[in-house]
Structure formats: C-alpha cells, structure tokens
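Heads up, the thing below is written out as structure tokens.
For this view, one protein chain was removed and the others were kept in their places.
Residue numbering begins at 1 within each chain, and the chains themselves are lettered A and B in the order written.
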Amino acid sequence: MSVQGNLEDITVADLIQQNCQARKTARLVVRTGDKEATLFFAEGHVAHAALGDLQGEEVVYEVLEWTRGQFELEPGIAAPLTTIQRPWTGLLLEGARRIDEKRYQPSNEASELLTHSEVKEMELDGILKEAADQVNGFLAASVVGMDGIPLSQFTRSKKVDIESVDAQMTLLIKLVSTSVDKLGAGVIEDVLLTTESAYVLAHFLENHEFYVIIVADHRNANLGNMRLISRLLTERVAKAMPK
Amino acid sequence: MTRLEQLLQEVRTALGGDFISTDVVGMDGISIAGGSISPDFDSTEASARFAMVMKLAAQVSNKIGIGAVDDLLVTTDKTFILTRFLGDGTYYWGLAVSRNAVLGAVRVLMNEYADQLWEAIPR
Partner (left out) sequence: MSAPNEPSPTQLVQLLREMISEGNFSMAVLADRDGLLIAAVTDDEQSSEAQSVAAALLQRAFVQVQSQLGMAETDEFSLFDVNGTRWVCRPFQVGEQTMILAVTVPNRNHPYRRLTTRTIHAIQQLWQA
C-alpha cells in the first residue's frame, strides 16, 4: 500500500534514512513544481535515481534540495537498474555539503561573514587539538552538527576514520535523542558508547544542534577524565562557534 | 519468583532510592523480566526503543571498526540510562537510575550481575 505525503512534513533526507535503515525495497516518487524524480531503495541502499534524462547520484543531490512538494512511497517495487554505488550516509553527507556550499556563495556582504566563520573554525580546530593533550588515550575529536556534517575534526590515529565516526554517531545519537524524548526521560546531555577497543563520547552543546565527539582508546582512557574534559571542551566550543 | 526476577530484585535493592527501571530484553524489543517503579518511565516502551538503539549501536561500532559493543550510557538531566548486551547478544539489559546515582557504582553493579543474568535467562 503506497504512502503519500508532503515534503514540508518530512524531508527527502529523512525518507532516505528511514527506508535505508529499515532495508526496504521501495520506489519513492518526489514532485516539486513541474519536476518529478524517482528513487529506488534496495536492501539498505539507494540503488537508482532518475530525473528526466539524469540518472544516479546527481539526482539524489538535486532532490535533497527540494523543500516543497509531494512524495509517494510504494513498497516492494524493485529498482530496474543500479546507478548508485555510494552508501546512503555518504549521499546525505555530500548532499548536505553541496547545500551548505551553495548557501555560502561569497558576495560582498557575505564574504566578511565567511572570513569570520573561517576564523571561528580555526579556533575550533585549535580547541580540539588541545583536547588531544588532555584526554588519556585520545584518538580523535570533532564538532558535528545534527545533520552529521562536521565543523571541525582532529585525529591522532590512522586507525580511526573520523568521517565515518561522525556520520555513524549522528545516526545513533538521533535515534537515542528521539527515544529519550518519547520516554520523557529528560534533556539529553551525552551519549557514551563503550566497545572492546574504544570509548566514543558525544556531548551536546546547549542548543542541541551540535555536539562534540571524543574517541579514546579503551585501554588507556579514564572515563572520569574523558567526561570532565568533554564537558569543559563543550563550553569552549560553544563560545567559539561560528554564528 | 524466577532466578532472573530474583537477580533483578537484588539489583533494585542495591540501588535503593536511585532505582527507576530495569529490564532484560530480547532483541525483538520484548522484555522477559523486570519493570519500572516510576509511573513516568514506561519500561515497555523503553525496552522496545532501546532494542533498536542497541541494534544500531552494534552496526555503528562495526562500521567504525572499533570492535563489539560493551555498553551504552545515556545521560540526561534526570536520568542515567545504561544498556549492555548479555551473553551472545541475543538479549540486552537496560537499567535506568536517577541522576543522583553514583555512576561508577552502577557500572560496577552491572559488571557483577551481567553474567548471572545471562545464565538465568530461560533457554
């Protein structure tokens, strides 16, 4: 049974995320104005996308910019061909990056803001580098938006793919945030994932639009040290954030 | 009272006034033992939601390449929520305590009881 809806209620990015996470096979038709694009989901991927004569990833990036329009999702319809290899997380990240780039096209007025932004981002880089000396077993750190796009990253270990950490932890944090919210369990402050080899601590900034991630080696890190530094780091990052 | 419920009761007693909720949950999101003492915390809903969270956590740690998940800790202004896989990962144990709890002590308690809970799960 098909599902229909409005892009003002649910974004294309969310539709992609939901269907890929649920590993659905489905066809998504999205319309805005006189344009109509078709995306096909298969086993956790966006397998194919078409918009007029255009096919593949570029269709996805275009559709991600559509904020008004309608969509129709039909389950069980297989993709006629495969034109997209990139994982869905990568598509969303690249799509968001392109949207950001377009938003910050330099103009006379905008170029001053861009310079201020650049200065602030350098300050964030410096703060993360200092954190590396303050956390036992430090591996990597970043400042990430809730769209999964990092503002700043620093890594000391080639073992850690910080891009992957940022993207994957954003998915986890979004699900945790939704769960905590629905349970009425309070305002989320941080999420700590402990694995065999690492601690990954994500601490929210007060506005909950960004968070700071610290990754540390499980064998060498002290949790008390890590949590304390992440709290203080978050305060400094909040002050240094580009406005 | 089953052995599993008995162990969870011991955990509740050890945590005293900090205890909010605890459940042993299958990865289908259905709790097989436990419950909440707080009317504000729905342990049935928490069990289902955090089963999804733990599944995603396992996928995330696999994709990042940082090994199998030991546990997840969520800190809010009101609660600590701790979840950890039991045994072969077909069940997880969730525990919610008040923010006043001594977190280190709660983690020690979970370390002490995790294996016992796994052994006590009926199979």
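Everything below uses one rule, namely that a contact is a pair of C-beta atoms (placed from the backbone, for glycine too) under 8 Å apart; a residue touches a chain by one contact, two chains touch by 3 or more.
These figures come from a predicted structure and were not determined experimentally.
Within the set A:L73, A:L91, A:I188 or A:L223, the residue that contacts the chain not displayed is A:L223.
Only one of A:V135, A:A185 or A:I213 touches the absent chain when the whole complex is considered: A:V135.
The hidden chain makes contact, of the residues B:I37, B:A68 or B:V102, with B:V102. Contact between subunit B and the absent chain runs through residues 100, 102-105, 108.
Although one chain is not drawn, its touching partners on subunit A can still be listed: residues 130-131, 133-136, 222-225, 227-229, 231-233, 235-236, 239.
To be clear about the criterion, only the chains that are shown with their structure count from here on.
For the pair subunit A and subunit B, the distance between C-alpha centroids works out to 27 Å. The part of subunit B that touches subunit A in the complex is made up of residues 40-42, 45-46, 49-50, 52-53, 56-57, 59-61, 63-79, 81, 96, 99, 104.
Only residues 21, 159-161, 164-165, 168-169, 171-172, 175-176, 179-180, 182-198, 200, 215, 224 of subunit A touch subunit B when the two sit together in their complex.
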